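Here it is: the structure, laid out below.
Not every chain is included here, but those present sit where they belong.
Going by the order they are written in, the chains are A, B, C and D; count residues from 1 in each one.
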Amino acid sequence: MKQKSKKRRRSKSSQLKKTGMAPGQFLFTGEQKVENTSLQLMTYDKSEIEELSIDTIQEALTKIGNTNKMSWLNVIGLHETDIIKSIVEHFDLHKLSGEDILSVGQRPKLDEYEHYIHIVAKMFRIEDGNIEDEQITILFAEGLLITFQEKEGDVFNTVRERLIEDKGQIRQRHTDYLAYALLDSIVDHYFIAIEHFGNVIEELEVELLENPSDKILPNLHEVRREASYIRRSVFPMRETVNRFEKLEVPYMHKETKLFIRDLYDHTVQVIETVTVLKDAVSGLLDLYMSSVSNRMNNVMKVLTIVSTIFIPLTFIAGVYGMNFTNMPELEYKYGYLITMIAMAILTLLMIFYFKRKKWL
Amino acid sequence: MKQKSKKRRRSKSSQLKKTGMAPGQFLFTGEQKVENTSLQLMTYDKSEIEELSIDTIQEALTKIGNTNKMSWLNVIGLHETDIIKSIVEHFDLHKLSGEDILSVGQRPKLDEYEHYIHIVAKMFRIEDGNIEDEQITILFAEGLLITFQEKEGDVFNTVRERLIEDKGQIRQRHTDYLAYALLDSIVDHYFIAIEHFGNVIEELEVELLENPSDKILPNLHEVRREASYIRRSVFPMRETVNRFEKLEVPYMHKETKLFIRDLYDHTVQVIETVTVLKDAVSGLLDLYMSSVSNRMNNVMKVLTIVSTIFIPLTFIAGVYGMNFTNMPELEYKYGYLITMIAMAILTLLMIFYFKRKKWL
Amino acid sequence: MKQKSKKRRRSKSSQLKKTGMAPGQFLFTGEQKVENTSLQLMTYDKSEIEELSIDTIQEALTKIGNTNKMSWLNVIGLHETDIIKSIVEHFDLHKLSGEDILSVGQRPKLDEYEHYIHIVAKMFRIEDGNIEDEQITILFAEGLLITFQEKEGDVFNTVRERLIEDKGQIRQRHTDYLAYALLDSIVDHYFIAIEHFGNVIEELEVELLENPSDKILPNLHEVRREASYIRRSVFPMRETVNRFEKLEVPYMHKETKLFIRDLYDHTVQVIETVTVLKDAVSGLLDLYMSSVSNRMNNVMKVLTIVSTIFIPLTFIAGVYGMNFTNMPELEYKYGYLITMIAMAILTLLMIFYFKRKKWL
Amino acid sequence: MKQKSKKRRRSKSSQLKKTGMAPGQFLFTGEQKVENTSLQLMTYDKSEIEELSIDTIQEALTKIGNTNKMSWLNVIGLHETDIIKSIVEHFDLHKLSGEDILSVGQRPKLDEYEHYIHIVAKMFRIEDGNIEDEQITILFAEGLLITFQEKEGDVFNTVRERLIEDKGQIRQRHTDYLAYALLDSIVDHYFIAIEHFGNVIEELEVELLENPSDKILPNLHEVRREASYIRRSVFPMRETVNRFEKLEVPYMHKETKLFIRDLYDHTVQVIETVTVLKDAVSGLLDLYMSSVSNRMNNVMKVLTIVSTIFIPLTFIAGVYGMNFTNMPELEYKYGYLITMIAMAILTLLMIFYFKRKKWL
């Protein structure tokens, strides 16, 4: 998970890059993750759908301008700020909106601008056993939806499939429903990420109960930090989805609201599950501390048993190792035998005592 | 409780099956628990009641269509999605509603659709000493109430009895009252589950105070997880019942609201009791930690007492075991006796010291 | 406090008895605590007061029906459900109300029925050094107030005195004021219970600081549970009193509201004090853990000091106890003396070291 | 702080004295702290001010009746309930108000009566290095303000000075401003009390870090209790000041509200600072526990190092102390020397090992 925490640190320093800039200036605050910005355009209506990979932004904008169908423009890669700028200018987006697209350490939120809606969400995916997070910006207005992401690969494939294969009602509906479908897909993937995370916790738990060792402590600490990070990313989604449901704009259709309500329920469920995970992590820490105490107890018991049995015996042996001239016991024929038997009895008494104390 | 936690894990993975599906699609997210879906239909009015086990859903739907009495259709087993689909289509239910019936990892909730109410609840039963949970869906409208459950056996027997034996006012009332009676029965069973759970906690507590051992730690951890699970399942019931009380639909009668208010009070009481249980569990953990510390203390005391008494004595014996040629004490007639007496006095002083320190 | 916790367990199982019953059925959920139900009736107005012990409920109801004065009927003992049933039917009480009177594990609450007010409260009294709790039901309407309690002995004696001796304004006022006076008396007794409880905590604290032993742990745990129980019982009283103040019924007089406001302040004060007690209990637990650690520390110090001084000395003695033929020191005239002096010096150095470390 | 905690206990028992009394009866619940009740009257307007010590309450009441100026009557000592009764009757105060003046364990609050405002506040002062608290009651209406306190000495001297020396605008304003000035002075003194308390915490902290000993534990516990007490006393002041600001009575002037807003900000600041203090105290407890663990660790290290070095050496010495007839090493010329050298090497290896483990 090393790679992970590096990325997170970046998102803090991204904020630093921007310090003191005039608001609304175009500065990408993340790291370049793809070579070239690529553009994917889908235009569709009830009857047909077209999917295009487009090279230049001008071409895309022209295409969008020439159609009456729904358009979904997906922009992958944010480091070529010129492209973003063209989009911002072409659609007359607000400067803060443009700035937010490029600033990748954002909190999930929904902003309502004069003629469009700006949604920021955080996407979690499992990649090579790690939880990868990436910021997604969704802008939508009547007939047009634009998404911005940092790198290739996203959680939207099932949405694309439903569009292409005309499954469900997605082609019958407008961009508000598409925005809902995208957010729904993001939230659905939270469950996968959380399950992955839950598995990591369960493995740690098994390891803790079966083979508790010092090496588990840094892992526990790491998991705790991850849990805290995921929780913080998921929390603002509730408010975001809630504002989505409350939107009163002409391109927001009443039929969609029921679906957003459902999405809201899912988001709440995600948050509850994450909270439960967090509790599970602190449970693990308590378990760890308890097991450390237990092991210490066992170590101490061994020490105490061995010491308590042998120290008195050694003393007795020491006594008869003294060199006094006048020690009558030493001359007795059975002196040695009696001493050894006495020691054996003493040992048995000790063992009995420890048995009764349940230390053995 | 092994079986338990497996089921819970399933309900998470159930969510996964669905990821990326178009909303409103029919996919059962649980495990098949009964061989065939079975259907139970009760039709009743003030004067008479009929109870039927019906083989095909069409027959049931016809029966329901032909009567003016109240109808309660209970569907057991959700894996034959065709049956659910027939019901959804026959009664023109919303797609999200159909999806929710089949998705068994739901949060308790109440959704108001155009012509009916959709309630999701979680049922807890004690079976073979384990707490079993199962999702119950209750749909109701004027004259008709449908319940869906995963497997046979439920908490509604007392409601059936009251219907059949015409106890109380249940036959005089409408489906809103029946829905209330079912929820009330579910909430009543929470008390049984909680009491069962409380007993487990009390047993652990007694064991902890009387015979604290390492083996109790995994049990404590398990109980803590269970408590957290129950709490999370019960919490959303408050909101659900609250929305039930606030409903403003024609098939919701004013007289029923007073009963729902009472149900609400019970739900709040359940939540408070569960919260108290959770506190009790953390109290147990503290108690465990304290008792571990105490036992450690006792182990250490034994070690310290034995060591403190015998180590100095052994040293004295060691001194007179030295082989110096010129050790006048060794030649004294009473040298040995005096040494032994000195050792005895030293031991008594030590014991006195420990007594005063209350270590003995 | 054994008896106590038994009773509490009962109140849970009382809930069980009722599971699945039709709402509004008469079933007493507690244990019989008095042999016969006894009835006390007080009728009063500004000028005169009459106090009666009445044998049959019919007689009481007739008396109440024949007077224009204020009537306070106190019913002691709930196991003869017929009597309760007569009252419920005579005054046309709601079925839920009747059920609630007999169900003794209720949360404090205030329900407003069509023609009367139903208040459930929890009464705490000190009896033989234990905190006893009992459920009190207060019903009142214009001119009539009925109280139900499980056994003899209550906290209302001062109210009775004020009625009989015409102290204050209680005789000039109506049943709303009487209800207030009873609740006020209950809340006043909370302070006594809390003070008793505070004393128990203080005793434990003194014991902990002066003579911390293992035996205190179960006591601490018990006190913690009691604190949690009291807190839970007192919390809903705030809401109850608040709803009392907000009541808008004709037999609720404006002048009384100012007094209820005052009662509300007292209730809040009780809750705050209880919360402080709870903090005090967790403070005690921390104190206990700290003192266990401290004692362990002291035990370890003794062990370490003794071991550190004598183990090296024993080693030296051991060296000169070896039987090598060629050990020149053994032959020196002052070999023994020098060795002993060296040992003494070593011991002094050790003691000095421990002094500097403040272990001695 | 002994004296302190005694007083606090009193304020609880004060509540007991009152249990079951009719509301509105005159009973002083505190301890007598001054010999005679003394009365101070200040009458002032823009142009002049008169300050009087008055012997009898009648004289004071006459004076107040005969003036058109603002009057501030300060009553010191509450045990002569007749005096309070005269005031209550003369100004036609509400019975609950009279009762509250005499009941010294009150929560800070503001009650609005028909023709006057009743404020209860808690005053903290540093006296001989202890934090002393005392209840202050402030009643005010148009042209008249009465304060009640238990004993001489208060925090109002600066207000008196400002009145006498005509500093600021206090003489130009009405009794609402005077009430504000008094509360402001009380809140200002909270800062002094809190700073005193903060100093105590800092001293404990320094002691903990430099010389952690067992004796500090009872002090820590005491400080924790004090922090909890202060916090509880200060919290209700926020609500009190807030209600002061919201008052809508003719003798409450709009210009004063801005000042009360400022007072409110100060109160919030006090609460925040107290909360921080409480955090600091739990920080101290953690620090204490950590330092106890650390010391234990150090003790154990010393024990382990000494034991680990000398126990094997003693064993070796023991071996060559055995009396077997056939032990060839004993006869070697350099047997003793070699053994001693081997022991020295072993010791050095041990020390090296401990160095590497950073135990030395």
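Going forward, a contact is a pair of C-beta atoms (placed from the backbone, for glycine too) under 8 Å apart; a residue touches a chain by one contact, two chains touch by 3 or more.
Keep in mind the model is a prediction, meaning the values are calculated, not measured.
Enquirer: Let me spell it out: one sequence, repeated, and 4 copies placed. What is the copy number of the whole complex?
Expert: Number of sequence copies in the full complex, not just those placed: 5.
Criterion: only the chains that are shown with their structure count from here on.
Enquirer: Ignoring chain B, split the rest of the assembly into groups that are still joined by touch.
Expert: Take away chain B: A | C, D.
Enquirer: Pick same or different for copies chain A and chain B, depending on whether their interface residues overlap by over half.
Expert: different
Enquirer: I'd like to verify one number: the distance from the centre of chain A to the centre of chain D, where each centre is the average of its C-alpha atoms, in whole angstrom.
Expert: It comes to 43 Å between the two C-alpha centres.
Enquirer: Provide the list of chain C residues touching at least two other chains, using ranges where the numbers run on.
Expert: Expected reply: 289, 293, 296, 300, 303, 307, 311, 314, 318, 321-323, 327.
Enquirer: Output every touching chain pair, sorted by label.
Expert: The set of touching chain pairs is A-B, B-C, C-D.
Enquirer: Quick one: which bits of chain B touch chain A in the complex? Just the residue numbers, please.
Expert: 12-13, 15-16, 18-25, 94, 96, 107, 109, 111, 211, 213-214, 217-218, 221, 224-225, 228-229, 232, 285, 288-289, 292-293, 295-296, 299-300, 302-303, 306-307, 310-311, 313-314, 317-318, 320-323, 327, 329-336, 339-340
Enquirer: Within their complex, state which residues of chain C touch chain D.
Expert: Interface residues on the chain C side: 155, 157-159, 162, 167-170, 184-185, 188-189, 191-192, 194-195, 198, 205, 209, 258-259, 261-262, 265, 268-269, 272-273, 276, 279-280, 283, 286-287, 289-291, 293-294, 296-298, 300-301, 303-304, 307-308, 311-312, 314-315, 318-319, 321-327, 358-359.
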